[in-house]
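In this view, the complex is presented without one of its protein chains, the others remaining in place.
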Amino acid sequence: MSIVATYLSWALLVLGGLLCISGSVGLLRFPDFYTRMHAASVTDTLATGMILAGLMLQAPTWIVLGKLFMILVFVLLTGPTAGHALAKAALHSGLKPLLPGKSGVLEADNKPSGGV
Amino acid sequence: MKIQTLSLGVLLVAFWALNSGLFKPLMFGLGTASVLLVLLISSRMKVIDSESQPLYLTKNIPGYYLWLLKELVISNIKVVGTIWRSNLQLQPALATIKMDHLSEMGKVIYANSISLTPGTVTTEVTENSITVHALDKSSIAEIKSGEMEARVRKLDK
Partner (left out) sequence: MFTTVTIAVLVAMALALFRAYAGPTLYDRILAVNVFGTKTVLLIAIVGFLMGRPEFLDIAMVYALMNFITVIGILRFFEYSSPGTSANSETVKDQ
């Protein structure tokens, strides 16, 4: 394997790790469920993609490469589906999203927004 | 034999080869038998059609994926920037956006693409509208501008 591929792979892995931590920090910092969901989708998409792409560059055989690619496809396909199911279930159960009110401060109950 | 049966068969063989990686006669025989069995069962279930194997998308989908990847990177940078900002000034929004008629497949691709990009999540899809929760108001305006919708519509043809 050429030296360029090695460096590129490490760069992708480290960036992916940083994105992973960013997503989790967002999960802790954001104020309500709906905003936390956006932080979670950072880890679902680019962090997973970068780490798996970094591993792909170091794959010893074609089989390993193919399996890494399949995992990536699974995660990218199931991520939005699970996210949508969660958001829909939360909205239907009556969990109100925080929205900026008149004064610009986030509040949960600024008039029911036109029936779910 | 339909073209969809053939494409499903090729897909299953590729899937088996990637998972197994062993090509001894016994393994090969078992793999062939299971691929044929799956093909038989799914044709009896009548699930082999252009909905499960949307081959008409093949021509335009690589370009769409590249564009979606670009959008993914841009919106990831935006959301990560928001996460690390020291004072959290969020302007989340929940909005219902009208859209013109799309085919069933088009709607699925559109809603999933919106959910996949960080910062926006689809919560409801109806015949001619789509409800989106966004981390920032600007993302709603971006969806309303209709660039993604136009690209999805191009896929349908």
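Going by the order they are written in, the chains are A and B; count residues from 1 in each one.
As a convention for this text, a contact is a pair of C-beta atoms (placed from the backbone, for glycine too) under 8 Å apart; a residue touches a chain by one contact, two chains touch by 3 or more.
A quick note: this is a predicted structure, and the numbers were derived from the prediction, not measured.
Across the whole complex, the hidden chain's contacts among the shown chains comprise A. Within the complete assembly, residues 10, 13-14, 16-18, 20-21, 23-25, 27-28, 33, 36-37, 40, 43-44, 47-48, 51-52, 54-55, 58-61, 64, 67-68, 70-71, 74-75, 78-79, 81-82, 85-86, 89-90, 92-96, 108, 112 of chain A touch the chain that is not shown.
Just so it is clear, only the chains that are shown with their structure count from here on.
Work out the mean CA point of chain A and of chain B, and you get 15 Å between them.
The touching residues of chain A, counted against chain B in their complex, run 19, 22-23, 25-26, 29-31, 34-35, 37-39, 41-42, 45-46, 61, 63, 66-67, 70, 76, 79-81, 83-84, 87-88, 91, 97-100, 106, 113-114, 116. Against chain A, the residues of chain B that register as touching in their complex are 15, 18-19, 21, 72-73, 76, 79-80, 82-84, 88, 90-94, 96, 111-112, 115-124, 133, 135.
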